[in-house]
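The structure that follows is given in the form of structure tokens.
One protein chain omitted, others in place.
And now, chain A:
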């Protein structure tokens, strides 16, 4: 069988007619704004507070027009007045003092236990084998579910409340510090060894600073959880504190007092977040990371 070849297409590739060179167009130049000029027009803290303030204004407008009845949610103005009263008669400051103390003690205990355990299992393989499995198991237990047990164990005084906060705080700290330690670059460890650092020197100069970013993340998580745990703990069997104030207000249908308490919680949370941010700025300034535009 023969294959017929199609005659090769040898028609001359007609060369494109040479068009005259297009007239040269000079590009339009645009100025590049200097970053320094664009920045810091408005101070950072003003920008950060403008969001919440806008929300507040919207709320006041809704209340003022009657779209939001006072029985559902009191107007910001009313709430401000109630807040002033609560401060004046001393009930809010004393409640805050009690609550703050609970958080501080719980946080401190959780910090000691969480970071301590993370160091043991992060630095030593034996420690990891002993500690990590148990902690991983325990952390899946919802800590709020432990409240009844803690009341039976510790009674109804300060102990169960502090214990709940400690439980809530220690796990995120443990996980992040542990991950931070294990995430330290092995090449840096080796460099430290080659420089003659002792075992303790390696921990102090290489491992712990390397774990610091993780630890700060853990601290943030645990601060958030600390307030959450506080709310739970104080609504059970408390006779002082912000949570107690809220329970009382609920019994008298005082939405304004409840909102004041919520605002206090939020405010304290913000304050804590600010503290951690400041700490991060001081401790992690060496980090070559993206800081946002």
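The rule we apply is simple: contacts are C-beta pairs under 8 Å (C-beta built on N, C-alpha and C of every residue); 3 or more make two chains touch, one makes a residue touch a chain; residues count from 1.
Rule of thumb we're sticking to: contacts and distances are computed from a predicted model.
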Among "DNA repair exonuclease", "Sarcosine oxidase subunit delta", "Fe-S cluster assembly protein SufB" or "ABC transporter ATP-binding protein", UniProt-listed name of the chain not shown: "ABC transporter ATP-binding protein"
Sole residue of A:105, A:144, A:212 or A:276 that reaches the chain not shown, by the stated touch rule: A:212
From A:55, A:195, A:266 or A:279, residue that would touch the chain that is not displayed: A:195
For chain A, the residues touching the chain missing from this view: 187-188, 190-197, 201, 205-206, 209-210, 212, 285-288
